[in-house]
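Okay, handing you the structure first.
The complex appears here minus one protein chain, its other protein chains still in place.
A and B label the chains in the order they appear, each numbered from 1.
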Amino acid sequence: MLLRQLFRSVVASVLFFVLLGLAYPAIETGIGQAFFSHQANGSLGPNGSTLIGQTFTGPRWFQGRPEPSGNNPLASGGSNLGPRSKVLAADVRHEVAVLQKEGITPRNALVTSSGSGLDPDITPADAYAEAPAVARANHLPLAAVRHLVARHVTGRELGFLGSPYVNVLQLNEALAHLKGSTGA
Amino acid sequence: MSARPMQPAPPASEALDEVARGSGARGVVSRRGLFDREIIVPALGAAVRKLDPRVQVRNPVMFVVLVGTLVTLAESIAHPGLFDWSITGWLFLTVVFANFAEAVAEGRGKAQADTLRKMRADTLARRLSDGGAEEQVQAAELQRGDLVVCEAGDVIPSDGEIVEGVASVDESAITGESAPVIRESGGDRSAVTGGTKVLSDRIVVRITAERGQTFLDRMIHLVEGASRQKTPNEVALTILLAALTLVFLPVVVVLDPFARFSGTNVSVVVLIALLVCLIPTTIGALLSAIGIAGMDRLVQRNVLAMSGRAVEAAGDVQTLLLDKTGTITLGNRMASAFLPVGGRSEEELADAAQLASLADETPEGRSIVVLAKDRFNLRERDLGPDHAFVPFTAQTRMSGLDVDHRAIRKGAAESVKRWVVDQGGQVPAELDGIVEKVARAGSTPLVVADGREVLGVVELKDVVKQGIRERFEEMRQMGIRTVMITGDNPLTAAAIAQEAGVDDYLAEATPEAKMALIKAEQEGGKLVAMTGDGTNDAPALAQADVGVAMNTGTTAAKEAGNMVDLDSNPTKLIDVVEIGKQLLITRGALTTFSIANDVAKYFAIIPALFLTAYPQLKTLNVMHLHSPTSAVLSAVIFNALIIVALIPLALRGVRFRPMSAGAILRRNVFVYGVGGIILPFLGIKLIDLVLTALRWY
Partner (left out) sequence: MSYLWFILALVVVLGLLWRFLGAYMVAVYDGTTHWLGFVERPVYKLLRVDAEAEQSWQRYGMSLIVYSGVAILVVYLMLRLQGSLPLDPQHLGAVSPALSFNTAVSFVTNTNWQNYAGETTMSYLSQMGALAVQNFASASVGIGVAVALIRGFSRKGSATIGNFWVDLVRGILYILLPISLLATIVFMAQGGVQTFAGPVHVHDVLNGVRQTIPRGPVASQEAIKQLGTNGGGFFNANGAHPYENPTGLTNFLSIVLLLAIPVALTHTFGKMVGNVRQGVAVLAVMALIFGAWLGIASYAEHVGNPAVAAAGVTHQGAGNMEGKEVRFGVQQSTIYNVASTQTSTGSVDSANDSYTPMGGFAMLSGMMFGDVTPGGVGSGLYTILLFAIITVFIGGLMVGRTPEYLGKKIQAREVKLAAFAVLVMPMTVLVMTGIAVSIHAGRVAPLNAGPHGFSEILYAFTSQGNNNGSAFAGLSSNTAFYNVSGAITMLLGRFAIIVPVLALAGSLAAKQHVAASAGTFRTDTPLYAGLLVGVVLIVGALTFFPAVALGPIAEQLSTGRLF
């Protein structure tokens, strides 16, 4: 009785390994590579992945959120600091000071870290808050920078899924393009 | 006659009374106040004696309290202080109060048992030896099978069956009913009970009970609770309570490391106080008292349950089989009209019917004689020497009289018709119509014939008890289906069933049909209760989930059933069901109450416990208790006092009104659940105020 169950358990383990552990992901990978190869390979562009946050420092670029690991993709995860953490308060105070020095209104998402530690996005309001400093640092008209932000706002899917955001890498790529075209 | 009544019915007025009041409270066992001195004083002593750990260990909840008390006692001795000693004292009282509750419940039974024991003591028996000689022996020495003689004035020494003679017997010692009853050899009225008294005549009784196993002995055991075993639901509940006790042990024990991790310390005494407050002490303390009191309530209604299991089963009953006669109708059908056929006059019919009934001593027979006298002034007359009474037999289903070459018969329509045809007579065409009309009205048609000629029909009217209809309506609301059992033909049965408001009926019932009905109901997943008294009821009584045997019934019936009704009142079945339900409801309600209480106790103790670590937890002190120590002590005192406060409820049982399950639940959840959450907030606050006012803290 016990032996029979042991036999079945071993056979089932092998079967499931082949069917669920190999065949299933292999088939999905086939489908992904065939139909969604850009996404399935990591949404990669010339300057990295649009889904993985990067650290842009200083007001010359639009800045993403401050991440504890400095946007290291091999160390994903949040700060895990509690809601009454002295450390968190100190970290946020530091971020606030840095932004204020750069002339940027320290908004909520810009001084807190994300859950992934790789958040590629900021809110549209954050981007607008950064726009004056970015315009100043790059000697661009504020209106042009604001226009740039407006073009890069992604709304909610189907009007209610998710929250509107601006992808920092794409925005900065467009900013670089703008800088190149105006010769700034 | 279609059927004999299945058992002698109680006097009509009393039966009516029973229906109206719902229950009788007479009997051997007089009703005592809940807190009579004669019960309280010994109970206090017993409460202390029960502190024996060997007794306590049977109740896991209270055992934990006792162990906890010993620990706080040790702490109090090691580090004396008013607070620790106060907690120890109140924990000790908690155990004592629980014991007291049980002792009070038992005390009531003990008092009853003492009364019964007096009856049993010192009875001398007159035993017949094989040679026929009499010898005096102690009743206690009688063996099964012994023959004893009892004459007027003798107390019957043990249970037995009359093998010779007829006697009137005073059974008030057992039943509380003062009117003497007739007991005679043979048939369904041959059983006598030890402890009852012969008033007239001489009988010879064969002892049927083993030594120490008489009815009286069993009754004493029952009321004392000596043989009390936990009922199935009680066992299940005890398991749940033990589990709830077990889970609170780690809850409380880990508070010590939790508190230390949070930078504070909690004292062992406070932790034990918390533990005792959390475990379900209220229901744990009262559980056995509830069970004992439930049996006691049955005894007070003169019903002896052979096991607690039977009482619980009564609460679950979904189908009640009720004998029509004596339960639904008054029992005695009364002649109400003479309906002649074939051109005969009413008076001719009345005359013949009266003649045929002269020797009929049944109430029906007598009612015919009376009706004939009332209507046509026909007197009972002396018959010449040349006459012979023909008694009723189950085969002929007729009775009558042969006189002066006349053969007068009365009986069931089919039987009389066959008899007339057998003699070469003709049955008038109109007869069937009249018979059917009478039957359809719920009355019993009795056909009277003189030789080859049918004279007519006597209508015997069945009188449905007042108030019974409402009672059945209540049953229906409780989800209980009532089935009327009757020997009547289907037409009559249907009419009475309609009038009485029963859900169904079994007409022309034979013991086999009754048995089949019970089995069919049980196969449908229903629990069945029935009453019975005759030997031929015994198999059905045994098969039914609740079988209530009438005390007047045969020994076989009494042994087959799992309850005996000393009043022999079939209506009692309804009371038994209600008591069964009340027993379960009381347990459920107090369990709910006990658990709901914990909410307030947490709010009293938790802020007190961790105040030094997190002063901000004072927000949780919603009762604004004076200080941490007064908060803990108030909770413990409340926990102890609530036991005492609930003893009367445990003994009396939660009020039960026949309602649907949903309505009962809504009410009890509100009273004991919601009330159980709110009350301790008030109680603990009040105790805290008193403690503060007394400057205890």
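Keep in mind that, in the parts below, contacts are C-beta pairs under 8 Å (C-beta built on N, C-alpha and C of every residue); 3 or more make two chains touch, one makes a residue touch a chain.
Since we're looking at a predicted model, the values are computed, not measured.
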| item | value |
| --- | --- |
| From B:57, B:251 or B:388, residue that would touch the chain that is not displayed | B:251 |
| Given B:232, B:391, B:433 or B:648, the one touching the chain that is not displayed | B:232 |
| Candidates B:391, B:433 or B:524 - the one touching the absent chain | B:524 |
| Interface residues of subunit A (partner: the chain not displayed) | 1-2, 4-13, 15-17, 20-22, 24-25, 27-29, 31-33, 35-36, 39-44, 46-49, 51-52, 54-57, 61, 65, 71-86, 88-93, 96, 106-109, 111-123, 125-126, 156-163, 165, 169, 172-173, 176 |
| Missing-chain contacts mapped onto subunit B | 232-233, 235-237, 239-240, 243-244, 246-248, 250-255, 257-262, 278, 312-313, 315-316, 318, 476-481, 524-526, 580-585, 587-589, 591-592, 595-596, 598-599, 602, 606, 609-610, 613-614, 616-617, 619-620, 656, 660-662, 664-666, 668-669, 672-673 |
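Heads up, the rule we're going with is that only the chains that are shown with their structure count from here on.
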| item | value |
| --- | --- |
| Computed distance of Cα centres, subunit B from subunit A, in Å | 76 |
